[in-house]
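This is the structure, below, for whatever I ask next.
Note that this complex is displayed minus one protein chain, with the remaining chains in position.
Our next item is chain A:
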Amino acid sequence: MELQKLLYELKKREEFDIKVNAKPAIKLPAGLNKKLVYEISKAKGEPDWMTQHRLRSFEIFEKWHDPTWGVDRSELELSKIVPYIKPDAKKTNTWDEVPEEIKQAFEKLGIPEAERKYLAGVGAQFDSEMVYKNIKEELKKLGVIFTDIETAVREYPDLLREYFMKLVPPTDNRYAALHGALWSGGTFLYVPKGVKVPLPLQSYFLFGNPGGGQFEHTVIIADEGSEVTYIEGCTAPKYDIVNLHIGTVEVYVKRGARLKYLTMQNWSKNMFNLEIKRAIAEEDAVMTWVSGSFGSYKTMVYPATILKGDNSVSENVSISFAGPGQHIDTGSKVIHIGRNTRSTVDARSISIGGGWSFYRGLLKITESAKGSKATVSCTGLMIDNKSKSDTVPIIEVHNSDSDVGHEAKIGRIKDEQIFYLMSRGLSELEAKSLIVKGFIQPVVQELPFEYAIELNRLVEMEVESSIG
């Protein structure tokens, strides 16, 4: 289905459609060129090293050819994307100072309420910049830093420079390079040694302008023996032109630390969502990725963990949901380097109403990773005959002392199953929702209660809109 028609079809799905009429303070013209990259740096008042980083990234971008795999990106015209839209709002830590229109949008999403009830800190980004960032006073006193990258560039330059785009360098791929040139906003989170953050911290990303690009960057450092859960949420209103999101996430889990990274991605269905997420785990560290991909037009995201330290652990749980016209290309990457490292991947996808789910996975056990253990399970569920599901798991084992388990399963809901459930009085929608909810249960149980409810509600809406 072509994009225009798809967007028209999805007009019914209004509930998450939050339009904001806030005038931006700076909106650079569409297009991609060195001058524009320089303008962004200037507008942010950056130090020279960052300006140079952007310009160098842009040069790399220009040299890279587009990867030949993944989603069809022919409708993505980078020259039409507006790369930097600065909201007319200063960064603040009180909601009262956030401009009314923007505040209302976040209120509609329930963010301030969530902050009061069950979060240790919240960041809220509107278009290209964070407009709100706040963390509980007790955590600040313990030395937890929770801010945006711009602030980190100014206030913690040494710490930031040590980690910024080291795990995902601009040379990694074409979109990493583009991100390096255009990045704006995002989160910098540092949890000091031994600090256990009792409640999740969350950043929420909202798009307010048609044709815009959002390129937030996230750096998380969980220092030795610390524990933290971080939640990333994304949404955007629908526009009739393509939007682009290239978020990049770098996570450093130090010795004995535990980090859980939750993503709830519900971009509108005109969004190209090309993300890079990568973590490195030191000795005895535990890294957990929990990802829900619901929205977007086309998505490519493959959260990766490098198990560098001995006895480190990676868990990767994901659910992606491809509805009409969507192509959701997700997966996981795990690289075992340390001895006795462990990893599990449980990837589940749902395709419905002609949607296409694609799982791509890489599990690599290097020669040094003696005594390692890994399991990969990827399961696809197709709700009807129009939808598609593929899995491409790649497994490489380079030592004879490791234990690898693998399971791939693609299934379709059968007419007989629906008939069975309907013969018990359930409607077709209820029957399908029940099966889908059962299928995603293992992911749902990883989520905080409020998100679990939200996820179940999302599923019902998706199934409903696809049955029509």
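The rule is short, and it goes like this: a residue touches a chain if its C-beta (ideal position, glycine included) is under 8 Å from a C-beta of that chain, and two chains touch if they have at least 3 such contacts; residues count from 1.
Here is the rule we go by: contacts and distances are computed from a predicted model.
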{"item": "Omitted chain, identified by the protein name its UniProt record gives, among \"Monosaccharide ABC transporter membrane protein (CUT2 family)\", \"Fe-S cluster assembly ATPase SufC\", \"GMC family oxidoreductase\" or \"Transglutaminase-like superfamily protein\"", "value": "\"Fe-S cluster assembly ATPase SufC\""}
{"item": "Absent-chain contact - pick from A:430, A:450 or A:464", "value": "A:430"}
{"item": "Residue, one of A:49, A:69 or A:419, that touches the chain absent here", "value": "A:419"}
{"item": "Residues belonging to chain A that touch the chain removed from view", "value": "411, 414-417, 419-428, 430, 434-439, 441"}
